[in-house]
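Take a look at the following structure, please.
Removed from the display is one protein chain of the complex; every other protein chain stays in position.
Entry: chain A
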Amino acid sequence: MTDIQQGGAGMDFDLSQFYQIFFEEAAENLDQMEQMLLGLDPHAAADEDLNGIFRCAHSIKGGAATFGFSDVAELTHHMESLLDRLRRHELQLVPRMVDVLLESADASRGLLARHQAGGQGEAPSTRELVRSISELAAGGGAAVAAPPVPAPAPAVAPPPAPASVAPAPAPAAAGAAPGERALELHVGPLAQPAAADAIKELFRDIPGLGSIADLTDDRAGMRRFAVRTSSSDDDLLDLLMFHVAREQVAIVPAGASAAAAAPAEPERGAAAEAPVPVEEAYGFFSGAPGMPAAAPAPAAPAPERAAASRPAADAGRGAAAASSSMESTTIRVAVSKVDQLINLVGELVITQAMLAQNSRDLDSGLHQQLLAGLADLDRNTRDLQESVMSIRMIPMSTVFNRFPRMLRDLAAKLGKKVDFVTQGEATELDKSLVEKITDPLTHLVRNSCDHGIEMPAERLAAGKRESGTLSLSASHQGGSIVIEVRDDGKGLSREKILKKARERGMDVSDAMPDSEVWNLILAPGFSTAEVVTDVSGRGVGMDVVKKNITALGGSIEIDSAEGYGMRVAVRLPLTLAIMDGMSLGVGEEVYILPLSSVVESFQINPQEVNTVAQGSQLVKVREEYMPVVSLERIFQVPRPEGSVSSNIMVVVEADGSRVAVLVDELLGQHQVVVKNLESNYRKVPNVSGATILGDGAVALILDTAALVRRARH
């Protein structure tokens, strides 16, 4: 604060370094707001929730205004006005408000994304939304609020009016026209009264803020100014905070004496306005001096008002305290730093493996201590690796949380009633997987809602509850995570699928087991939807879902009973960074095959391999001809003179088809840490990555999907 005071002439210090923090915080706030909006019960909205939503909007507005994103600030300002009236019970919550607020949250997200991208492209118009909000905000109250004045450019809006600040009419609630107000500004006591001159410069530098003039003040170190402005007290205070501590500023309506500080507008009691957003403000400013740690009790608001709003304020304070205590137990760290840590630990594991290998031949009697130390090292490195890997794990709730909103919109659009149930949100999954699983899961959920769950009338006719249940659950099973999407809708129809498959010329028979029939819907272009809606049903979907999940090393399982519903289970590895691999020897080189794709391996006689056109080879395995993929040929492995050719087949499966990979020897199975080849080199055909073996050498990991594609075409 002192720094700023001294250099205080300009507001032009660089804020852009805080942009990223602001965007992250704003995104979090929007998410939180959305969740709370969805959880609102229109008939009995909890004060705590309304306050929470208000705080979110408020924080975003404040940040946006500080950083000069005036479009975001304006929109959130309107949201805030509406929410403010709601939480003060001046308006009754109606479902339409929730809709508009949700839309506004989306719009804010869009605006923020545009700013984050550097402000390119046309800003989406929010005029329509602003109008709806204003109408809603005006609609319910007896006193019709004048359209609120947008916050002027770099004004931070928020928090607490300290005791010395008497509440003055704010434009949103004031019956008066939202034009300029005449105020008196009392500053001090200051050690250097000249510091207050910076305030005057503020008014000169910020267009539209208003005018300021000196008044005389006899008290030592005190300054008084006459101000005409259209900004709210909060906005002013936040601006002034750059120059003088908040406690040293008092704003009173012109003419009122500072000592009396009588509230001119008790209706807008400080109780409702003041203490709520204290800790919530914006993380990066909350440590700034001049921000009171706890808001002092508001100055004498009208009693009945105070009684009404005190519980709300208390609840708000409680929630704020809870969230601030949560904040202190977590830190925000760049993913790259975590990745670097994981890399280093991976290296440590390799070094440890190397030591273990080299010490194997030591005499255990002579080197007892050394060997004991190495055993400890072994255990510690493993523990360390596990702990470090867990840093990247994030709970599934980050994925699940987006669905209630999506389903709500979707169900409304389709005219269906859907109850959404989630289980196992706390199940943790690697961050990179969480990001990649979101789209496929979204698709599955949409599918269930669109095709699975019937219209309410249809459900009643079938003797079911009017609203369908869609449940999403996640759980750990062994080394994998299983995510289930389950609905109690109409299920899959065996006949319809078989009929459709025949129409498409697929090879099907009536004797196929159910599980195989269900898997048909994963085939490209397959859709049993009778109507193509804009939700789903174009038949591009399930195959893409399957492809994406397979690419993550996962699998899909479908289970259904006609008339009773359907269950899709997605099984995924816990992390992409570590994989079970099978190491293969070809010539003098080592390659790794993902164990998940290995079906079987066996030795063959060269006679069993048939060469067909263009030199491609086939091998007959249990009445099935499979293409042979020779790693030696694909990777042009140099072969020392006189060594025998490969005769071990490893059958691998990818994208539903199988090929036989011809190798020299099977070296073993182990967990491998997957490394990226592209970061320093480039993509290599037929290779999905690389890993480091126990001896420190690099081995390439085979891309089974590419090998299969190559052999099949």
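One rule holds in what follows: a residue touches a chain if its C-beta (ideal position, glycine included) is under 8 Å from a C-beta of that chain, and two chains touch if they have at least 3 such contacts; residues count from 1.
Note that contacts and distances are computed from a predicted model.
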{"item": "Identity of the absent chain, which is to be given by its UniProt protein name, from \"LutB/LldF family L-lactate oxidation iron-sulfur protein\", \"Chemotaxis protein CheW\", \"HDOD domain-containing protein\" or \"NADH-quinone oxidoreductase subunit E\"", "value": "\"Chemotaxis protein CheW\""}
{"item": "Given A:123, A:344, A:506 or A:612, the one touching the chain that is not displayed", "value": "A:344"}
{"item": "Residue among A:101, A:374, A:542 or A:700 touching the omitted chain", "value": "A:700"}
{"item": "Contacts of chain A with the absent chain, listed as residue ranges", "value": "343-344, 346-347, 350, 589, 634-637, 675-685, 687, 690, 692, 696-700"}
